[in-house]
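Of the protein chains in this complex, all but one are displayed in their positions.
Each chain gets a letter, A, B and C, in the order it is written, and its residues are counted from 1.
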Amino acid sequence: MFLPTLIALLHGPDQPGLVARVSGWIFERGGNIVHADQHHDREAGVFFQRVEWEARTGGEGADPAAFRAFATGLGMKVQVTTSASRPRVVVFVSKAEHCFHDLALRWREGEFSGELVAVISNHSDFASVAKGYGLPFHHIPVTAETKAAAEAKQLALLGELGADLVVLARYMQVLSADFLEKLGRPVINIHHSFLPAFAGGRPYHQAHARGVKLIGATAHYATRDLDEGPIIHQDVARVTHRHGVDDLIRKGRDLEKTVLAQAVRWHLEGRVLVYGHKTVVFD
Amino acid sequence: MFLPTLIALLHGPDQPGLVARVSGWIFERGGNIVHADQHHDREAGVFFQRVEWEARTGGEGADPAAFRAFATGLGMKVQVTTSASRPRVVVFVSKAEHCFHDLALRWREGEFSGELVAVISNHSDFASVAKGYGLPFHHIPVTAETKAAAEAKQLALLGELGADLVVLARYMQVLSADFLEKLGRPVINIHHSFLPAFAGGRPYHQAHARGVKLIGATAHYATRDLDEGPIIHQDVARVTHRHGVDDLIRKGRDLEKTVLAQAVRWHLEGRVLVYGHKTVVFD
Amino acid sequence: MFLPTLIALLHGPDQPGLVARVSGWIFERGGNIVHADQHHDREAGVFFQRVEWEARTGGEGADPAAFRAFATGLGMKVQVTTSASRPRVVVFVSKAEHCFHDLALRWREGEFSGELVAVISNHSDFASVAKGYGLPFHHIPVTAETKAAAEAKQLALLGELGADLVVLARYMQVLSADFLEKLGRPVINIHHSFLPAFAGGRPYHQAHARGVKLIGATAHYATRDLDEGPIIHQDVARVTHRHGVDDLIRKGRDLEKTVLAQAVRWHLEGRVLVYGHKTVVFD
Partner (left out) sequence: MFLPTLIALLHGPDQPGLVARVSGWIFERGGNIVHADQHHDREAGVFFQRVEWEARTGGEGADPAAFRAFATGLGMKVQVTTSASRPRVVVFVSKAEHCFHDLALRWREGEFSGELVAVISNHSDFASVAKGYGLPFHHIPVTAETKAAAEAKQLALLGELGADLVVLARYMQVLSADFLEKLGRPVINIHHSFLPAFAGGRPYHQAHARGVKLIGATAHYATRDLDEGPIIHQDVARVTHRHGVDDLIRKGRDLEKTVLAQAVRWHLEGRVLVYGHKTVVFD
């Protein structure tokens, strides 16, 4: 028999008995919890939970809407996903190809709990590369004058594609606050720097000029405040005086690939809960 | 009002409803869960849990024995500790002082959920150093001939001291299987190598001879099979051809300190569950 | 004007004045040293040097054979390469594709000081993938019975291709000592483990069974003693009880890619000097 798995991410005001109530509700409806992780931010008085269960008997225990209603009744904000549906991912690219290849190869290896369904680019360079992976490629040029129209076209396309997640794989255009709001879906960006250091452009040149001994990369959700979105993952690499700006860029590419892939993997497995401008990552 | 906190570590055959039953039991007895973490080893069919709660109303919810009886009834093996009692730690040392100083300083900084209560050594070198930290020092020499008698003396002393944990901070004597069995308390050892590589003596010389590019250290519970005890924590450091054996030893000292301290911290916070010859660390 | 760059790797018995003699020889013949790194193993009494210079005036200073004769006269073993010729690299693969894609993409990004010139495989799976990168693909099946004949075929092909380096990108056949000797060219292998731990097969299963907290990968030169070749590079990743064997394999793939690529990059830049069964890496 096929057993759908449900994953819920909850947060809200802390109160005694929340773990018992949630697990009781699931158990009474035939669910078997296979993973559960809680976090209590005691200063803020907030409760966070990720709970994953097998719905062994169908019915309410297999119904995301039923759980959502229950959790909302506890005063919680909640997101529920089910293994019956795999999230659809659209990748935005420009001209740098390392992150795109990395995502496509990992997807093909089965590393992601989701499907890459299309590639959108402001350049036409990747048309054949995308095809090589069996991915539809959409070229939507963007200039200062056409930006609003281009974003409207992107939004329409994302709607048609049924996109659940947008990944900016070194997409070199800033998405407008209006676009993000209308999209209403999460957008993951890779910032080629250890934020908050070196926010802004050419971070490897900045890092080289400052003489830092570590460079980094940061994957975060895109928000209207550029470089201020909730951080999902970060990593660093060691550099020395022997490394020129070119070496920093090469090492940075490796960081960007692995940090972005990890963030996308966690997101697709329902492990990332956004709270204010921070994240709780249930790894 | 003083709220005692209880921490339980459970494991046993997986079955539906375990999370609900445990959290329900705690909630109904006035407990408020402040942390809970579960792990299901699905291949082995084993359930693991660490649950920490505030006993707000006293009674059964504040009684380790009551919880123990409940969990045993579910077919679980269980350990319960309470914030009302702080574990008593005895440190065994020989002549290398880096791990000992590190533990003593961290203890004084308040990093450990436990008390250092005494130092036992087969040498007399640390008598005044121990005194400097306000720690009673016991010199119990060990030779091949006197080993059995020395271990008997150590056991008697550990009994008097009410030791809950023994930490071997580069203690250069092998404890007999008989000693470990009679002690019946956990013993944490720091192995100056990345196990299973370079088990045995002089690992830094072995590593240098083999030309490895990383050296490591491993903290584990001592068992009758030397170097085979359940691993709690490991870490590595990068080395190059420019590092001689002396440099490896120096870098190794740093690894040994931090790896041992982390293992002791986790153990004292009730985060380490031993299962077969492996550990589940609820960090 | 085109300035060829020469890179020499030297080692031999230490003696006063070696640095002065080598740099003097280069300077007097119009060479400008752009990098130089020395290492003295004082216990063994051995001198190691990597020196890279621009031959500004041609003549002897631009002639690898002239330098070789000079260095040999000093009692040194020496290898000289020149930027006028780029090493030719042949990649051996079987069915795992992550390392192969990683190498091919990095080569295309210009990360390597050499050329990928062909792919040899004991399976036919990668024929079209190789073609996608513009790389000739040679299918040479290997069975226990045909092994000797297959190796003869590989050797002939490598000769025709003018291979300077063979990279085993998760090639699942052991190369015979006879093959290695007849080849007379370096072969870099990626061992999917932190050597010397878990030498042999299925290291991720071994690591999971032992409960280690770190897994690793090792790039080394292939020698007749399997798993005992000189180590070029190693790295590790942290794992926990939450990671099953599949997760270890996935994390292992990432390690294998980056560790192998780094080893190949260093080798192609003339940074790796083999000495006994160890390496000196002038990074």
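Everything that follows uses one rule, which is that a contact is a pair of C-beta atoms (placed from the backbone, for glycine too) under 8 Å apart; a residue touches a chain by one contact, two chains touch by 3 or more.
Since this is a predicted model, take the numbers as computed values, not measurements.
Contact with the chain not shown here comes from a single listed residue; of A:Thr81, A:Gln154, A:Asn189 or A:Gln234, that residue is A:Gln234. On the side of chain C, the interface with the absent chain consists of residues 16-21, 23-24, 26-28, 31-40, 42, 56, using the contact rule stated above. Hidden from this view is one chain, which touches chain A at 39, 41, 43, 48, 194-198, 210-214, 216, 230-236, 240-242, 244, 277-281, 283. Residues touching the missing chain, restricted to chain B, are 97-98, 101, 105, 109, 111, 132, 242, 250, 253-254, 258, 283 (touch as defined at the top).
Everything below uses one rule, namely that only the chains that are shown with their structure count from here on.
Taken as a graph of touching chains, this assembly is fully connected, with contact between every pair of chains.
For the pair chain A and chain C, the distance between C-alpha centroids works out to 37 Å.
A separation of 42 Å divides the Cα centre of chain B from that of chain C. In chain A, no residue touches two or more other chains.
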